[in-house]
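Report on the structure given below.
Missing here is one protein chain; the remaining ones are kept as they sit in the complex.
Chain IDs A, B and C follow the sequence of writing; residue 1 opens each chain.
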Amino acid sequence: MPTQISASVQTALLIRFRAVRSATLQLCSPLTPEDMMVQSCPEASPAKWHLAHTTWFFETFILRDFLPGYTPFHPDFLWLFNSYYNSLGDMPEKKLRASFSRPPLESILAYRAHVDTAIEHLLAGSLDEEAIRRMALGFEHEQQHQELIATDIKHALFTNPLHPAYIEASQPAGEGNATPLTWTSLTPPVPGLVEIGITPDPTAPDAFAFDNETPRHTVFLRPFALANRLTTCAEYLAFINDNGYTRPELWLSEGWSTQRAEGWQAPLYWQRDAASPTGWRIYTMHGFAPLPESGGLADTPVCHLSFFEADAFARWSGARLPTEFEWEYAASSLSTRIAKQNLLSTTSGSQPVTANFIETGTLHPTVAPQVPGLQQIFGDTWEWTASGYTGYPGYKPLPGALGEYNGKFMSSQIILRGGSCVTPATHIRATYRNFFPPATRWQFSGLRLAKDA
Amino acid sequence: MPTQISASVQTALLIRFRAVRSATLQLCSPLTPEDMMVQSCPEASPAKWHLAHTTWFFETFILRDFLPGYTPFHPDFLWLFNSYYNSLGDMPEKKLRASFSRPPLESILAYRAHVDTAIEHLLAGSLDEEAIRRMALGFEHEQQHQELIATDIKHALFTNPLHPAYIEASQPAGEGNATPLTWTSLTPPVPGLVEIGITPDPTAPDAFAFDNETPRHTVFLRPFALANRLTTCAEYLAFINDNGYTRPELWLSEGWSTQRAEGWQAPLYWQRDAASPTGWRIYTMHGFAPLPESGGLADTPVCHLSFFEADAFARWSGARLPTEFEWEYAASSLSTRIAKQNLLSTTSGSQPVTANFIETGTLHPTVAPQVPGLQQIFGDTWEWTASGYTGYPGYKPLPGALGEYNGKFMSSQIILRGGSCVTPATHIRATYRNFFPPATRWQFSGLRLAKDA
Amino acid sequence: MPTQISASVQTALLIRFRAVRSATLQLCSPLTPEDMMVQSCPEASPAKWHLAHTTWFFETFILRDFLPGYTPFHPDFLWLFNSYYNSLGDMPEKKLRASFSRPPLESILAYRAHVDTAIEHLLAGSLDEEAIRRMALGFEHEQQHQELIATDIKHALFTNPLHPAYIEASQPAGEGNATPLTWTSLTPPVPGLVEIGITPDPTAPDAFAFDNETPRHTVFLRPFALANRLTTCAEYLAFINDNGYTRPELWLSEGWSTQRAEGWQAPLYWQRDAASPTGWRIYTMHGFAPLPESGGLADTPVCHLSFFEADAFARWSGARLPTEFEWEYAASSLSTRIAKQNLLSTTSGSQPVTANFIETGTLHPTVAPQVPGLQQIFGDTWEWTASGYTGYPGYKPLPGALGEYNGKFMSSQIILRGGSCVTPATHIRATYRNFFPPATRWQFSGLRLAKDA
Partner (left out) sequence: MPTQISASVQTALLIRFRAVRSATLQLCSPLTPEDMMVQSCPEASPAKWHLAHTTWFFETFILRDFLPGYTPFHPDFLWLFNSYYNSLGDMPEKKLRASFSRPPLESILAYRAHVDTAIEHLLAGSLDEEAIRRMALGFEHEQQHQELIATDIKHALFTNPLHPAYIEASQPAGEGNATPLTWTSLTPPVPGLVEIGITPDPTAPDAFAFDNETPRHTVFLRPFALANRLTTCAEYLAFINDNGYTRPELWLSEGWSTQRAEGWQAPLYWQRDAASPTGWRIYTMHGFAPLPESGGLADTPVCHLSFFEADAFARWSGARLPTEFEWEYAASSLSTRIAKQNLLSTTSGSQPVTANFIETGTLHPTVAPQVPGLQQIFGDTWEWTASGYTGYPGYKPLPGALGEYNGKFMSSQIILRGGSCVTPATHIRATYRNFFPPATRWQFSGLRLAKDA
């Protein structure tokens, strides 16, 4: 039922829409149409496909349902750019996306313009509340694909035997020394019950959360402690040099067999380099850099780890990974600013970003500052948790095809929390649950140590 | 530190040892040496290997550590029959077990006799408490392999194109009608905290539990309801006939791609049979039987389901799978008798077995009786839960090589509860956690529906 | 030893060089830079890679060896565009070619211009005879890649779910009716000895042949007969409709297991189409066209067959495939014109091309004309023979890295003869031996029936 919404909400939606859509294009600006064709691993998609699919999402779930008389840009695009929504019909196999030389990039850009115009037209009129909710979902969806574009293009350029940089760095990959590792104890109030997740507020449809963050529910937690910052490359190198990759007692059985089969000897993007003081160099979005023994890049958070490597490192350290509930409990108190951000906030763009998100332009995790308290909870790298990905008590997927967004992936995946240096700042929150299979390494994924109190 | 233990404890250990060891041989009595060579899927091992490996376990973890002057049966056996304990050195690849025509079965039986004699000798003297604990572990370990022998030989005989029976049935696979499906509500006491798992009692070393059942800890539970019995073949057939296997919206994404790739159209051991009233026949340990439309085999619990199939069936039913905590909370109140059983109980053999365990000789799940209350919580089929396999808060693996027993498998597996018709009665308990990857079907695995209260 | 060559030879080389190089670019003119990125099957390479690799060939084997002071275009290109010459050092894995978004197409075109300029400079001076031989090899090499560009881009565009055409057809895919199938008997002179292959004439370095066509040698042949034309789509459709793909007795064992595993039911590029009179449509370089029951496309030669399909069809027909020697004996008498063509002939461009080569622009096999005699020996489709690919008696590979050109592939491949509709006219000859593994279908490969006389 369309209802007239306030001008301020309309304005806010429009500003957010334009900001999100232009950020995607901005991210692709260093790329050629040829770069945007590459699909270098099964997890990844070509950048051009991401441009089209995010547009398809607005067309499919908003324009076709809520803009009367909307004419789709092209009938083939309706199935060509479907990712995995079986309810909507058949779609091309994911691996075929590398063959999409047609439609050409200019058609995809025209598709974006066509849909953008229609969305702006829609936003100018009365708007159904469900449409507002889907706009919010569309924003978050596009932000997820912004992160994927960054992740995928890093892999694509690294796969190229020439290893070109995405962009030249304005500054070194890391500077100075990370704050020393200390432990922060956290003790839930007696009897140990904390609230996890979020329950959508029907009176505030703009306070977005994915269905998999709902409903808010009670969890029992024991006292625990978290490391004050992420694990660094130097710390991880000590694990490597202590024969971490050749000692089965440090590994989960599945992790051991995976790293044996894959020949892992270090995180993804680390390469042997006799000219480096440590014998290693690391590929970043700015090309390769030697790994020093300490300081600079050595003190940046280690990333592109699988869950198995994070888990083995934690075991080697005499510690463990936090559960997703421990992490969220710790993060919640820190995240007032972020939790209060919402899609209608027009000031987020001008707020000082204190975490290392994609907006900083570093595109790589940075050295933890020498300040007290929990650092790097948000941004820098995703943090592997000890928790498998399952539905919260009372979880219900969204109705219809959108129910396939999150729920159907709830098996054999592990929760990651906190966002990374390629996550948009307004996309993350304390309740946000990311998830990947445990062998995944192409994400900016690292770890924070935890232990029992 | 060896200490003299009481004569009654010694006697009890001896009786249990003999009972467990002879039960393994008894289980193999319908098998020829040739049958005991077959390894028909990657999950399975030849029965002969099970006979040797369980013996190796007593030799390696008890005799070599606690019986001074013990001479191993054969130096090659020390590595040949190691399953997966990397701490003890290299071992043959699992898939090579089908090549173990040598040592011949008679040597394996001699190996058993050699170790049995030595254990009896050990039990006649003073005994370290750690040795007692390992004896208990040895019993439980051998019982796990009894279940595996039954599971593996079923698969082996089914794989044979002649599909021979393990033994002829003394009675039909199922009789009568199952009690109608009803729901039992369970409401944890305010504020919803229940205790899960078990903490070993140092003063009662005979109250065995695996390390993965420890420590006992607090969990928050919301009110919920469980089906009074297991899901039946007839109910599952309705899912099949409602196109359950061709509707992606009913499946987890990983489940959908798995069943497509594998070509699943029904549980393992179901085959099309035009002569059957339902069009299906089911292979049991007693050979094939036609699946009727109702009653008899149709009313027995469905088994040999993957987690994906159990989950899809639950979704189709408008219900869900229980969490392992919900299941344990429900089972705990029922399991006084079983929880109190321990390795020193010498009367278990003569107790009336009210659940359908391996001792009933049915070797197949049976029809739920027409009585009120939760039925089939123990025995009949393992029940897939909604819970991934992770360590409990504060979990510590056993020290040394035995630490590899359970802990290293805590990724990408799903918890099953309650035991099956091929589980020994004294092996199971309310806190017992079984675990398999979600695509596993060769186990006697079924499901019980759950829902929010 | 460089020697001054005649002005006419220099002119001829220069004209041929320009003709060959420009033909490659001409072939790519309908393609976008994005199209030229696609690598849609393991056999194929991106068109951009072909442009670079053919240039690398001239640079590596001619300019670096024969042009004093030559500066390579870019040091990375020296290894980046090596295809399979192990003697020259490591090279990227073939499957990585799809990641070569950098260097961009404009750099590849600059590379071509750089090398073209240098070659023209080389040709302006005195020239070593070995350099002349390698120029000839470079021409033939580039022509092979022209054919591969056409073959690969057809597969790339077909793989795209939109199935775009390479170019619109100026005329229908086929017209009229093929000449009826008749048999031509061929009887070698008593005692049955014929000469096969070619021995390079040191006094005519311009009469090019690949090493695998040498040396000319004697073979004993019995009388035989060849079909007067290639097998048509209509004839092959009769095989399909006679359950050709489901009758194992028609197939080689390896062919049967291959087509079962791959799910073949028709040649590559045939798709079911309920709207077509035959139930099939065929993808060509001009898009899809329905397959009629007779005439037109139905009477064009069937192509994109594996050897296994060609062999099964021949068996079903009560005939067989010819040996490569039978084919060459038959072709030799027809090929005076072609055999006399050589790299210095400047008139070939203006000669009427009577066979259907790439220069006709049809880019698809055409209907055999209603004239007597052996038709379609050259062009239209490659003809699978019954002969495995081995070296001729006395065969010696070229010295050095060029020895890897042909010789190392002499196992598990089958000889094809005669060229196809995407072979350059001046590239083929009666002694030419093409070779592919028997399951290969992405080439324009068809068959001609043979039988014993």
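Here, a residue touches a chain if its C-beta (ideal position, glycine included) is under 8 Å from a C-beta of that chain, and two chains touch if they have at least 3 such contacts.
The shown structure was predicted, so the numbers you read here are calculated from the model rather than taken from an experiment.
Within the entire complex, contacts from the absent chain reach the displayed chains B, C. The missing chain, though absent from the display, is touched by one residue of C:26, C:86, C:117 or C:370; that residue is C:86.
Only one residue from B:22, B:99 or B:370 touches the chain missing from this view: B:99.
From the options C:169, C:252, C:334 or C:374, the residue with contact to the chain not on display is C:252.
Residues 32-40, 48, 76, 80, 92, 96, 98-105, 156-157, 159-162, 164 of subunit B touch the missing chain (whole complex, contact as defined above).
Although one chain is not displayed, subunit C still touches it through residues 84, 86-87, 191-193, 217-220, 222, 248-249, 251-256, 307-308, 311, 386-388, 390-391, 393-394, 403-404, 408-412, 414, 438, 452.
Going forward, only the chains that are shown with their structure count from here on.
Taken as a contact graph, the chains are arranged in an open line, each linked only to its neighbours along the path.
With centres defined by CA atoms alone, the chain at the far end from subunit C is B. The geometric centre of subunit A is 48 Å away from that of subunit C, both derived from CA atoms.
Work out the mean CA point of subunit B and of subunit C, and you get 61 Å between them.
Work out the mean CA point of subunit A and of subunit B, and you get 39 Å between them.
For subunit A, the set of residues touching two or more other chains is empty.
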